[in-house]
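My questions will all concern the structure given below.
Removed: one protein chain of the complex. Kept in place: all other protein chains.
Up next, subunit A:
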Amino acid sequence: MEGGGSDGSDLDNLKATELKLGLPGTGEQEKLPSILPRSSKRAILEANEGPSKRNSSEIKSVERDQKPAAKAQIVGWPPIQSYRKNSYQAMKMEAEPTGMYVKVSMDGVPYLRKIDLKVYKGYEELREALEDMFKCFSLGEISRMNESNGYEYAITYEDKDGDWMLVGDVPWEMFISSCKRMRIMKGDEARGLGSTP
């Protein structure tokens, strides 16, 4: 989620306009522990003096690399037997639902389409398929991934956290497992999402 973190201010602005149902500031709190591990070399988060100091250390922590919606990566927590933990991880990796149909909407188009992400081997194939599907509607080429400049449209997707992301940043496997739906966004709106090279 913080992958394109170099453009701190742009992302912050985007986050500020994000629609959330929680109270302001509650978003971060849910993700981080209220008492952080004591100066353990392995703990990723910094040590905390006590529960009342939650907020300052949370802000510090958000700046570091973190997986979205991840519990803090403390060694041996939660205390699940490693045999069980390994089994669960193996099960997660193998989970293959039959077909991965997601809705695709395009700005200005009266109806949506559905595509099976499993059918495509990568981003190029996906882009071509989408172009083909919406051929009659588009007034210009749908952008290649990662480059929204100079194109009429950009392909975006909604991930597990409900954020709208530009398609193409993460490895394909990661993308198809986190993509819930897609939206082909009009050029001007798309500009703000483009990651600067």
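The criterion applied here is as follows: a residue touches a chain if its C-beta (ideal position, glycine included) is under 8 Å from a C-beta of that chain, and two chains touch if they have at least 3 such contacts; residues count from 1.
By our rule, contacts and distances are computed from a predicted model.
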item: Absent chain [UniProt protein name; select from "ATP synthase membrane subunit j", "Transport inhibitor response 1-like protein Os04g0395600", "Phosphatidylinositol glycan anchor biosynthesis class T" or "Glutathione S-transferase kappa"]; value: "Transport inhibitor response 1-like protein Os04g0395600"
item: Residue touching the undisplayed chain, where the options are A:Val75, A:Leu112 or A:Met174; value: A:Val75
item: Subunit A residues that touch the omitted chain in the full complex; value: 33-41, 51, 71-72, 74-84, 87-88, 91-92, 95, 160
